[in-house]
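The complex is shown incomplete by one protein chain, all other protein chains being positioned as in the whole.
Naming follows writing order (A and B), and every chain is counted from residue 1.
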Amino acid sequence: MDAKQSACTFKTSILRGGRREGVEAAEVDNGRLRLVLLPQRGMGIWKAWLDGVELGWRSPVPGPVHPAFVPLDDPSGLGWLEGFDELLCRCGLQSNGAPDFDDKGRLLYPLHGRIANLPAEEMQCRWDDHTGALSVTGDVHEVRFHHQHLRLRSTLTVRPGEGGFAIHDEVTNLSGWPATMQLLYHYNLGPPVLGAGASVIAPIMELSPRNRRAAEGIDRWDLYDAPAATTEQVYFASMHAQPDGRTMALLKSADGALGASVHWNRSQLPCFTLWKNTNTLDDGYVTGLEPGTNFPNPRTFEAECGRTVALVPGETRSFDLDFAFHVGADNVRGAVSAIEALRKSSEPARILRSPQVGRRSVGDPD
Amino acid sequence: MDAKQSACTFKTSILRGGRREGVEAAEVDNGRLRLVLLPQRGMGIWKAWLDGVELGWRSPVPGPVHPAFVPLDDPSGLGWLEGFDELLCRCGLQSNGAPDFDDKGRLLYPLHGRIANLPAEEMQCRWDDHTGALSVTGDVHEVRFHHQHLRLRSTLTVRPGEGGFAIHDEVTNLSGWPATMQLLYHYNLGPPVLGAGASVIAPIMELSPRNRRAAEGIDRWDLYDAPAATTEQVYFASMHAQPDGRTMALLKSADGALGASVHWNRSQLPCFTLWKNTNTLDDGYVTGLEPGTNFPNPRTFEAECGRTVALVPGETRSFDLDFAFHVGADNVRGAVSAIEALRKSSEPARILRSPQVGRRSVGDPD
Partner (left out) sequence: MDAKQSACTFKTSILRGGRREGVEAAEVDNGRLRLVLLPQRGMGIWKAWLDGVELGWRSPVPGPVHPAFVPLDDPSGLGWLEGFDELLCRCGLQSNGAPDFDDKGRLLYPLHGRIANLPAEEMQCRWDDHTGALSVTGDVHEVRFHHQHLRLRSTLTVRPGEGGFAIHDEVTNLSGWPATMQLLYHYNLGPPVLGAGASVIAPIMELSPRNRRAAEGIDRWDLYDAPAATTEQVYFASMHAQPDGRTMALLKSADGALGASVHWNRSQLPCFTLWKNTNTLDDGYVTGLEPGTNFPNPRTFEAECGRTVALVPGETRSFDLDFAFHVGADNVRGAVSAIEALRKSSEPARILRSPQVGRRSVGDPD
């Protein structure tokens, strides 16, 4: 084992106590960035520490929570919220978004789907001899006999000394029948990146508020206030991208000295949702940068809008994302410049001031 | 460690098999009274043994049941009943009482709430050097992101050689938003204290039957029949109390030689519910003495009656209860005298013969 290899380490432990009893924590460390992966929670990433600074957010939920304690099938469709505290969690695979009900009020699709509360069947760890990169792969099956059988094969990669990580996800329809899927990456950041005066920078093509509450804040959609007892604001957007489809978004701290960016491919994930939850610190002061195959409206509505992904039997869709943390003003400015380059020679962002009927949440309480 | 300290012991074990797989049993022993605490079941008390005699009751449910096996979110709202077998279990914190539904028949609040099926995050054990008392404290979080975050900090205390135990509970609103709570102590006794001819003695101010079935037995509301295939009878009452609010209720065995009393503060727990379930021994022959912040009607109804507790952000409410077992006629008579003293110079109990509209269960099947 050479020096490069030894720079990346992997170890697992089993957590004990409360609702985290039995949760496996898989720790990946590249010498600078430490991540805790949660194979039982759909290969989500619980938290990250860069040079010892904790990234992620402080959810009121004392997680990580074992899926057996998450009442996903609560008739309200909101039980998912009892397990939500990750830096990165996936919403899908059959559906994501607000709960969806039939005309009798019976739950069809719970909030954000099942994938974040399904355990990986197995996990594999590989070191690249040349680069020293470490990859962890896990398979999560979202399967109900006579219904869907979708497999998420998720690979997380870290490289020695880098301040970020990469995700390569493959979703395969293992059924002999056609299927549809949805996937949204709920990437959540709180302090120290988030704070009063922090901003989100993104190559917006068009952006609209999800509902009346979001419309109230449309003039400041990209700026963050200090924590306060306030309700969430959600914006739906499309993005400019490079010719190959790559695009990105950045959360920048108020002083410009810290940033977190997410990079993805618009052809894989055409919809970008910005979740501003500048609630009290006790209730979770957090923002979500959320690339997705769709907007997080009830699935039935999104399907009507054509925002599900069709998969023929055996078909695989890939999703490639990079997550980078930027430390120091120069580093942050570099990310800002990259986004400005995406905007250049493009029309200015169209910021719509009211919810768009074709995009907004169906049955949203406003 | 002196002699007094050594009189109280604490040990834990993990139960195996069936639906009790993985349940932690925390045994507290003061030399005379042995209790089994269930940290995973909201710090409930499974059973007690006084001088080797088992107290509690024989539920048909072969518990203690791990919360993962309790279908709390069954659309009927009655899944809680698959885990119910404790001597003392709490009902709350967001709600307790009969299941509550919206106008589409969709479950809003399941029977008796979540707290009895939520695990304590951590448990601490303290010995008092002077008194030899042993205290066990556990924190249980009832939290759903964007919804409530209530924390129960429960402390059980036993003193060397005493035939009882004390509970000090603190419920704190950890959210930055106002909250409401409900809490009811479901204290359940079967044989040997309960039996044909046993009676309940309490300083009743006013008592009414919950429904028609309870009204049938109003003339004998305080007396118990032998086990038989019969349905439960529930009575709602208010109590006289000392000037400081302390009050109590007693279950007395038929021969007067055995008793179990519960002592609480009326200003903390103004509502007293008596649950007479003189069903067959196989189905659970048991009575519940239940001090609560409210009566166990659906939460919506109780809220309309003003029977929820409001908590501003950060606010804590305390609940102090003592539980005593009385062995021998003299000891039991002492408890009876204490209750008579509470009644003295008070008006006689108002026993209402029919269900009171303002108090009875909404949608109760009669």
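Simple rule for what comes next: a residue touches a chain if its C-beta (ideal position, glycine included) is under 8 Å from a C-beta of that chain, and two chains touch if they have at least 3 such contacts.
Source: prediction; values computed, not measured.
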Contact with the hidden chain (one of B:Arg32, B:Arg106 or B:Lys276): B:Arg106
Of B:Gly18, B:Gly161 or B:Gly328, the one touching the omitted chain in the full complex: B:Gly18
Residue among A:Glu27, A:Asp73 or A:Asp128 touching the omitted chain: A:Asp73
Selected residue (touches chain absent from view) among A:Val28, A:Leu55 or A:Leu107: A:Leu107
Residue, one of B:Gly56, B:Gly79 or B:Pro270, that touches the chain absent here: B:Gly79
Subunit B, residues in touch with the chain not shown (by the definition above): 17-19, 21, 59-62, 68-69, 71, 73-76, 78-79, 81-82, 84-85, 104-106, 227, 229, 232, 279-284
Contacts of subunit A with the absent chain, listed as residue ranges: 22, 40, 67-68, 72-73, 75, 102, 104-108, 118-122, 141, 143-147, 149, 174-177, 313
